[in-house]
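Submitted below is the structure of interest, expressed as structure tokens.
A single protein chain has been omitted from the complex, and every remaining protein chain is retained in its original position.
Showing subunit A:
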Amino acid sequence: MNEHVMDVACRPAGLDRSKQGVLGLGLDRIEGPAKVTGVADYAYEATPDGIAYAAIVGTPVGSGRILGIDVRAAEALPGVIAVIQGDPRMPAGESNSRALPKFDTDVILHLGQPVAIVVAEDQAIARDAAALVVVRTEAGEDRFDVEAQPVDTKPEIGFLPPVDKGDLDAVMADTAVTLDRTYTTPVHFPAALEPHATTAWWEGDRLTVRTSNQVIGGARKTIAKALKIDADKVRALAPYVGGGFGGKTGVGAEAILAAIAAEVVGRPVKIALPRRQTAYMVHHRSHTIQRVRIAADEHGVILGMGHESVVAQNDDGEFLEPVPFGTLPLYRGDARRFKTDLVRVDLPASGAVRAPGEAVGTFGVECAMDELAEQLGIDPIELRRRNEPETDPVSGKPFSTRRMLDCYTQGAERFGWPASVPAPGSVREGEWLVGIGMAASLRGNFTVEAQARVRLEADGRATVECDMTDIGTGTYTILAQTAGEMLGLPVSDVTVRLGDSDLPASAGSGGSFGAGSACSAVVLACEDILGELALRMNAAPEDLSLHDGCVSAGGRSVTLADLVRGEPIVAMGKTGPGAESKRTSQASHGAHFVEVAVNAVTGETRVRRMLGVFDVGRVLNRKTATSQITGGMAWGIAYALSEEGIVDTRTGAFVNPDFGEYHVAVNADIPQLEVHFIEEIDTSANPVGAKGVGELGISGAGAAVANAIYNATGVRVRDFPVTLDKLLAGLPAV
């Protein structure tokens, strides 16, 4: 095992010396042909023989107590195999590595809480039977209206401790230029297109689950804990995952319920959550109420900044949306107050959705910066420049790499940002009001412990193995590129095996840490292989030259197949966070630039063009990295304009729990998006030098759209999304 925890900065020589030149290229995804032909198999597919279908029964009310469950009518339906309830292992919600939910409880936490499973010969029968199960309940005092609940100002949940530096109140009182605004964002659903699904089967006391999950190593342990069996009796498989966006980081109740059902009926069982049930059984991003305060001198230099929010969680939830996470290191200012308060509600759990914190926190802070710029009469880019910190303004730590100023400069140049931004509401083309806006983008960078195994096979090809997932992020391809770069192989000579918890433990996909962590483990494993190849070449590792399957040293050139000599060379690599990770403040950075047109008659907003420049450390694959960023930008557009989960405060139901009513972006909403990278390899981040990409694109994207809408119309909306009704009253006369 070649292990490098990040106690010191790291720059593997093998990557610098490589002649292959394949890492970073915008290669096509290696699993592409499988995806475009439908051959790629997801959790509900590749079904074992004798499969039975399950459907989950949820509570019909959102608070109170369960008195009894009558399953007779369901059991009597032809084709029903079993109706299961009252099993002590049945979870009331999602499990994850930090916390397990309540099990077999009669307490109702929210509407649609799972209470029974129906297993049948066919999907239609299971669904029909589930509707026949009668759940008797006793009413409780409901808390469905988040705005009507008491606020806990010292919540004991969440991972982000409050920050209170200096005296913000005093600075606000003493400073000439101040801004104090409140912004709100609604419930957001992760809404991966692949349903949350699990196929489960037992062979003796061993359980296998094919499950739609981002972190299957963690899932394996969590499932074992929930079922009270040994983790080595559980195998989790996820060769393809149809999107996760945070919703598939934990283990959904359906995975545990499928395992229980498979054990009870003695057959493989599969469950896919119907779309409308997904909103109740999968966590969402909490609504947020954000108060942003900024105190600045007359030149716009920030002296104090506050970002204080209220978010919601149910009684079983441990997650607290870390709203100010991205604000912490964003701008200078000595007085700083960042905290997030809590209201407890009887609603489905809130949890981590793509870029927890930054995705919504940037709506507050980046719109506030736009408002401050206008108040001061300073260009919004110039205002940000003046507030670029030299070190982390909360911790005082040095930044590992930070190219934010370059993102502003290059973005402004490429976008054609004018020397003087037109006055709000002043540019009109026929019935369209046209405006521009920008916002900064920041997402904290993490390195997580990860292992990988690399085998140099007898035929000179390589195989990379780890329990990472590829949730659309490009993992298959970047791991092949990394191994190809280190070993001098084209990616067509590298096989990548992922999505099997029997393989070496990786970080999984979440928090944008998957790529940097997993690729680093591959680099380290390859270093060991290079050491062995050097021995066989009778040369030092640094004298090896590898290209297209040939190794050269000291004037001698040998094919890898000849050098391997029949027995594969197998090596393990491992990386993880260390002292260097703690010594430095690490984040990916960027800047978004947007042009919108708002219809003066209808209030409809069309994003005409959008461009961003991003600092993400080493770019591992230019094509897939660009796609991840543009995907995030599109989320930002939809967060700004249409995504809004609405709670019926009378019942605790979601009014719009499906794609018909919860409006994710469609093709016609998204123009051609332009992405540029500033590539500075971050040797403090991880051995491969890559920072997170997957969540960066959404950070700040929606705020840039909202700022452009303000510039187009002169109407400042602080209650997101910016829908037509909120603009119409303020629009200039037609």
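Criterion: a contact is a pair of C-beta atoms (placed from the backbone, for glycine too) under 8 Å apart; a residue touches a chain by one contact, two chains touch by 3 or more; residues count from 1.
One rule holds in what follows: contacts and distances are computed from a predicted model.
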Per UniProt record, name of the chain withheld from view ["Carbohydrate ABC transporter permease", "SUF system FeS cluster assembly SufBD core domain-containing protein", "Xanthine dehydrogenase YagT iron-sulfur-binding subunit" or "Phenylacetate-CoA oxygenase subunit PaaJ"]: "Xanthine dehydrogenase YagT iron-sulfur-binding subunit"
Absent-chain contact - pick from A:D7, A:D145, A:E318 or A:E674: A:E674
Selected from A:M1, A:V39, A:A170 or A:A423 as touching the chain missing from the view: A:V39
Contact with the hidden chain (one of A:N2, A:S512 or A:Q628): A:Q628
Where the unshown chain meets subunit A, residue by residue: 24, 26, 28-29, 31-42, 44-46, 122-125, 191-195, 240-243, 245, 272, 274-275, 406, 410, 471-474, 609, 619, 622-624, 626-628, 630-631, 633-635, 658-660, 664-681
